[in-house]
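Take a look at the following structure, please.
For this depiction, one protein chain was excluded, whereas all remaining protein chains were kept in their positions.
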Amino acid sequence: MKRTLRLARVLLSVQYAYMLEYRAEIALWALSGLLPLIMLALWSGAGAAGELSLSPAALNRYFLAAFVVRQFTVVWVIHVFEEDALQGRLSPYLLQPLHPFWRYLAAHIAEQATRVPFVLAIVLVVWLLGAGTSGWPPPSSLLLGLLVTQLAFLLRFLLQSVITMACFWSERAAALDRLLLIPYLFLSGLVAPLEAFPPGLRRLAGATPFPSMVSFPARLLSGGEVDLLGGLATMAAWMGLLLPLYLLLWRAGLRRYAAMGA
Amino acid sequence: MARYLRTLRAFWTSALAAELEYPANALIELLSVLGNLAGSLVLLALFYGRGHGLGGWSWNEALVVLGMYTLLDGVTSTLLQPNLGEIVNHVRTGSLDFVLLKPIDSQFWLSARTFSPWGLPGLLAGVVLIVVAAGRAGAAPAPITVLGTAGLLLCSALILYSLWFVLAATSIWFVKVWNATEVLRSTLVAGRFPVSAYPPLLRTLFTLVLPVAFLTTVPAEAILGRATLPWVLASLGMATLSLGLSRGLWRHALRYYTSASS
Partner (left out) sequence: MSIIHARGLGKSFRVADKQPGLGGTLRHFVARRHKDIPAVRDVSFSIEPGEVVGFLGANGAGKTTTLKMLTGLIEPSAGAVAVAGFMPFRRQAAFLRTITLVMGQKQQLIWDLPPLDSLRVNAAVYGIGEAEARRRIHELAEMLELGEELRRPVRKLSLGQRMKAELLAALLHRPAVLFLDEPTLGLDVNAQARVREFLADYNRRTGATVLLTSHYMGDITALCQRVLLIHRGRLFYDGSLQELTQRLAPYREVCCDLGEVYPPQAFAGFGEIESLAGHRVRLLVSRDQLTATISRLLSTFPVLDLEVNDPPVEEIIGRLFREGAVG
C-alpha cells in the first residue's frame, strides 16, 4: 500500500513536470475545446432556449459546464500508445513491474492538472462576457459534478484504451480514434442538449455510452435536474462491460506482440 | 520551376505508394467523411426543424456553407494535415536537418512533400453538396460566378494553409510531441455554419482573428450570387497577408532554429 502510494506520487509528479514542459501546447489544446461555447452562441442565436424547456440561463450554464467537462475528459492514450509501440518504447515498459495502463492514466491526470489554470481563465472570460449572469449552481452540485466528470473521464479513457488495443494488430490504429470521435461529438450532448434531439435520436444516443461522457456530468455540474442514481448505474454498467474487454484484448495483444518479436 | 514540378510529381507518386501500404485507412477515412457529414446534417436539421434557422440563411443555403466546409476539410485531410502535421516530427527527430540541406525551398518541401488520397472522398462530397444545395436554393450561377467562387475557395485554402503553417512552424520554438495544428482543425468547425448565425462579438472574431468567415461563408455567398466587392477584396487581401505572414515567420523560425539547435 505504501509502495503504491509512493509510486503514484512519483509517477504523477514526474508526469506533471513533463506536462509543464508542454504547457504552451496544452493551453492551445484547451482553446481547441471551445466547441461547446461556439454551439452555445449558435443555440442562443437560434432562440432555441424557450423551446427546449430550458431557460436561456440554464442553456448558458449547460454549455459552459459541457465545456468544463470536455476539458477534463480529454483522452489521447491511443496516439501515445501507437507511438510507443512503433518506436519500441513499449518493450521496456512491459519489463517493468507496473502495468502500462497506470503510466498512461497518470500522464492524463497530470495533463488535466496542467490544464486547470487555462480552463479557469477561459471560464472567467466567458463569465465576464455575460454567460455568468445566469447564476452559479450550488456548491453541492458543483462538487458532485466534478466528481462525476472524473468518472466520465475514466469511462472515456477505458473506451479509448479498448480501441487502442488495435495497435497490436495495425501500425496505424490511431486513425480509429477519428471514427470514435464522430459519435462522441454528435451524441454526447457536446453540440446540442439532448432535449433538442427528436425522440428516436435521443433513444439512440441513450443506448450508447456517449451521453454519460458529457451530457450527464454537465447537467450535474450546471445544477440541472438529473436521475443521479440512474446515470451512475449506466456509467458503472459501461465500465463493467469495457474493463473485462480491455483486459482480454490486452492479453491477446501481448501474445501477438511477443510473437512478432517486436 | 520545371524542377519543382518534377519534384512535386516524385513527391506525390511516392506518397501515394506509401499510403497504399495501408489500405484499411481508405475505409476509415471514408467512414469518417460520411459520419461527419451525417452528423453535421442532423445537427443542422435540429436548428432548422424548429423553424428558426441560422442567421437568416435558408436550409439549402446553409447546406452550401456546409458543403464548403466539407470541401475544405477534404483539402485539409489531403494536403495540410499530412504535410504540416509532420513538421513537428521533423523538428523533434532532427530530420529537418535533411530538409534544410536539400537544394530546394524548405517551405515548399514541408508543405508539399506528401499527399493523402484518403481526403479525396471529402473533397468530392463537398463539391456534390455545394452543387446540389446551390441548385435547390435556386442559384443558377453564370460561368464567371463559378470561376469567381473557385478563386475565392482558393483564397480560403491559402488562408487555411497559412494559418496552419504558422502554427506548425512555431514547433521550432516549442518542440513537442503533440500536434498543435489539430487545434486549428477543431476550432474551424465554426465554419460549418454561416457566420451571421453567431452573435456580433463572435462574428467579428471569426472575421478578423480566426478568419472563419472567409473560409466558408464568403465563397458560399459567391456561388449563391450574393458576393459583394468589399468581401471579395477582403478575402484576397486576407489570403495575401496570411501567405506573406507564413513566409516571413518561417524565415524567422529558421534563423532561430539554426542558431539554437544542438
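Order of writing sets the chain letters: A and B. Residues in each chain are counted from 1.
Here is the rule we go by: a residue touches a chain if its C-beta (ideal position, glycine included) is under 8 Å from a C-beta of that chain, and two chains touch if they have at least 3 such contacts.
This is a predicted model, so every value here is computed, not measured.
Trainee: Looking at the full complex, which residue from A:Leu20, A:Leu143 or A:Ala233 touches the chain that isn't shown here?
Mentor: Considering all chains, including the one not shown, the answer is A:Leu20.
Trainee: For review purposes, identify every residue of subunit A that touches the missing chain, sorted by number.
Mentor: Residues touching the hidden chain, for subunit A, are 13, 16-17, 20, 23.
Trainee: At which residues does subunit B meet the chain that is not included here?
Mentor: Against the left-out chain, subunit B lists 3, 6-7, 9-11, 13-14, 17-18, 21-22, 93-95, 97-98, 100-104, 109, 255, 258-262.
In the analysis below, only the chains that are shown with their structure count from here on.
Trainee: With chain centres defined as C-alpha means, what is the inter-centre distance between subunit A and subunit B in Å?
Mentor: Measuring from centre to centre gives 27 Å for this pair.
Trainee: In the complex, go through subunit B and note every residue touching subunit A.
Mentor: 22, 24-25, 28-29, 31-32, 35-36, 39, 42-43, 46-47, 49-50, 52-55, 174, 176-178, 180, 182-184, 186-187, 189-190, 193, 197-199, 201-202
Trainee: Within the complex, which stretch of subunit A touches subunit B?
Mentor: Going through subunit A, the ones touching subunit B are 22, 24-25, 28-29, 31-35, 38, 41-42, 44-48, 51, 76, 79-80, 83, 129, 170-172, 175-176, 178-179, 182-183, 185-186, 191-192, 196-198, 201.
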